[in-house]
Structure formats: structure tokens, C-alpha cells
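Moving on, here comes chain A:
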Amino acid sequence: MSETAKIILVLFQLLTLASALLVTFSPNILYASISLLFAFLGVAIMFLYAGADFLAGVQVVVYIGGVTILVLFAIMLTSWMYQVKLRDSRGKLIVPLLLALFGLLPFLYQGAQHLASRVLRTVPPDFQTFAYSPKTNAVGEALLGNYLLPFEGITVLLLGALVGAVWLARPK
Partner candidate 1 sequence: MNGEIVQNLKLLSPELVLVFFLVVLFTVDSIWEQTRKNFVPLAVVFAACLLGTVATCWVSKTAPTVFFSGLVANDNFSAFFRYVFLFSCAAGMYLAFGSKELEKQNRMEFALLIVCVTFGMSLMAISTHLLMLYIGIETVSILSFVMAGFKSEDLRASEASFKYFIFGAFASALMLYGFSLLYGLTGSLQYGEIAQYVQANLGNMPYLLPLSLILVYSGLAYKISAFPMHFWTPDVYEGAPTPVASFFSVAPKAAGLAAILRFFLDILSYDAASGSWKAIGGEQLVSVVAVLSAITMTVGNLSAIGQNSVKRMLAYSSIAHVGYMLMGILTLDTFGLGAILFYIIAYCAMNFGAFWVVSIVADLKGSDRLDAFRGLGWSMPILGVTMVIFLASLAGIPMFSGFIGKMLIFGAIVKTPGLLWLAVLGVLNSVVSLYYYAKILRELWLEGREPGTASELSIYHGVALVGLAIPTVVLGLWFAPVIHFVERSIATIL
Partner candidate 2 sequence: MLSWMIFSPLIGMAAILAMPRNRPDMVRWAAVITTAVPLALGVMVFSQFDRSTAAMQFVEQVSWIAPFNIEYYVGIDGLSVPMVLLTVLLSFICIFASWNIENGVKGYFSMFLLLESAMLGVFCALDFFLFFVFWEVMLLPMYFLIGIWGGANKVYAATKFFLYTLAGSVLMLLVMLGMYFTTEPHTFNLLHLANLHPFSTLTMNLFGWQLPMDKVFFVALFIGFAIKVPIWPFHTWLPWAHVEAPTAVSVILAGVLLKMGTYGILRISYPILPSATLWAADAMAILGVISILYGAFCAMAQKDLKKLVAYSSVSHMGYVVLGMASLTTAGVNGAVLQMFNHGTSTAMLFLLVGVIYDRAHHRWIVKPDGSRGFGGIASVVPVYTGVMAIAVFASLGLPGLSGFISEALVFLGAFSVPRFQMYVIIGSLGIVLGAAYLLWMFMRVFLGPLNEEWSGLTDMNWRERFTLIPLTILVVVLGVYPMPVLKLMGTTVAKLLTSLT
């Protein structure tokens, strides 16, 4: 993988992190939703670099196209039109911060890095080079081959969610 490609990847990673920060801490929910959009974009790029091109496409279509738009619709419907910048009442920040810094972060962070270094020790280094090879047909084969059951099983979930969402949202 050439140097410039790595720099671009790092840039996008930084983009993801920045937008994620905005999503959690920005007072205005609208800005948060839009920054979520950029976060999903960054993640899509990371998928590309990790050789999951089909996944990147799906990510862009489903997340950025579907979920974020859905969220924006929800914001529009739930806060009065002329008061777009829904002032988010300032919740007590102390507890979550404390929890994150001393509770979760150290565990997850140490776990992830520990796992990463352990994996790199066991898996041959050449494997890590970036070799772009289209994965779409592999995904297709897997879906209709080994993973046929989840592919079919997910339909029941989607059907249920569809009916439920419609029923819940329909005004009486």
C-alpha cells in the first residue's frame, strides 16, 4: 500500500472520529445527525481499505442513504418547525465522562490493542498488505451457500419490524 493511500486512510479515520465526537457532544440534534452522516462515510472508506468493497457500498446506501435520512425525518416531525435548533438540555456530563474515562475506555482500549498485537504475532505479516480483490462474488456465494439460513431467517425479522413500525407510527 503506497504511502499516499495510507495518509488518505488516516485522514478519513480522523474524519470519522471527529464526526463521532460531534454526534455525541453537539447540543443541536440536527448538527449531530449530519455529523453522523460523515462518520458513516468515513467508516465506508475504512471498509474499502479493508478490502470489503461490497460492504462499503452497502454501508453508503443503507446507512447514509436510509438511516440518516430517516433520523432527519424524525427530527423534523418531532420538534416544532420554527424551533429547528432544538436546544438540548445540558444533562450532567460528569457521570458519563467519568464512566468512560475510568470504566469502559481502559478496558476496551487495552483489550483491543492487546488483541491486535496478539493477532499480528500469529498471522504472517505479508498478509497485511493491501491487495484489492473484489469480494462481491465471494459475499454472494457465501450468502447463498453456507449462510443460506441467516439470509432466509432475517426476512422474518424484517417482516416483523415492518409490521410493527407501521402499526406503532400509524396515528389512530
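Selection rule: all candidates are chains of the complex that A comes from, given by their letters.
FYI, contacts are C-beta pairs under 8 Å (C-beta built on N, C-alpha and C of every residue); 3 or more make two chains touch, one makes a residue touch a chain; residues count from 1.
The structure presented is a predicted model; accordingly, all values stated were derived computationally and were not measured.
Here chain A touches just one chain among 1 or 2 in this complex, the one numbered 1. For chain A in complex with candidate 1, the touching residues are 107-108, 110-112, 114-115, 118-119, 145-150, 153-154, 156-157, 159-161, 163-165, 167-168, 172.
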